[in-house]
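A short write-up of the structure that comes next.
The block that comes next holds chain A.
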Amino acid sequence: MAKEEVIVQKVLEKAPYAEGKVKRERRIEFKVPADRIREFLMIMKENNFESMMQITVVDWLKDGEFELVYQLWSYTYAVHAFVKTRIPRDLDKARMPTVKDIYPVAETYERDAHDFYGVYFEGNEKMEMPWILDDAEQGLFPHRKDFDWLGYTKRKYKILDRFDEDKDNYVI
Partner candidate 1 sequence: MVDWRLFEPLFNYARKKSLWIVAFCTGCGGIEMPPLMTSRYDLERFGMMPNPAPRMADLFLITGYVTPKTLKRIIITYELQPDPKYVLAHGSCPLNGGIYWDSYNAIKHLDRYIPVDVAIAGCMPRPEAVMDGIKKIMEMIENGTADGWKRYKENYEWYKKNQDELFGEGWREKEARRWIPWLKKK
Partner candidate 2 sequence: MLEIALRAFLILIYATFVGFMFMGIIRIVTARIHRRVGPPIYQPILDTIKLLSKKSNITHGLIYDFGIIYALGATILALMFIPLGNISILRAYGDLILITFLLEIPMLGIMFAAMSSGNPWAGLGAQRALLTLLAIQVPLGFAIIALAQFYGTFSTYEIVMAQQAGGWSIFHLPLFLAAIAYDIVLQAMFGKEPFDIMIAPGEISLGPMVEFGGKHMGMLQIQHAIALFAETLFFANIFLGGGSILVLLIKQVAVLMIAIFIGAIFPRFTIDQAAKFYWKWPTIIAALGAILASL
């Protein structure tokens, strides 16, 4: 049995609520309900996934959901694990418990996700601190798919005649 399958089995024994599978060599994937993400990441950390690489947010507009992907890396096995969880994408419901006490680096990535997508991580006290975005875009969450990207750009930089919606017209 490959090492990836052994890891998946070992994790699933401790966390029966999760789904897990091997994607390919050195790449495994778990699906976890949103409210149990903290205990699942603790299990992962006990199973030699020492470092968090990133927290990615995927915006599924038609499903009305955000997919949060916690990417973990194990130096012991040299395996990359995706821990996926789904939460509703409405601004008031997009809330997650913070994992910064488990992986300290998560603090930065959570601020990132909050800045661009509006996911609020409860327990992270730096959530309101200014991060990458300028004051003008604060609270607009520009990487959401329903953000009017082009319209906002036109308004902000006052370049109405240049980028007309029908592409025959624009001059660059």
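Candidate entries met the following condition: all candidates are chains of the complex that A comes from, given by their letters.
Please note the rule applied: a contact is a pair of C-beta atoms (placed from the backbone, for glycine too) under 8 Å apart; a residue touches a chain by one contact, two chains touch by 3 or more; residues count from 1.
Since we're looking at a predicted model, the values are computed, not measured.
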item: Options 1 or 2: the chain contacting chain A in this complex; value: 1
item: Residues of chain A defined as touching candidate 1 within the complex; value: 129-130, 133-137, 142, 149-150, 152-153, 156-159, 163, 172
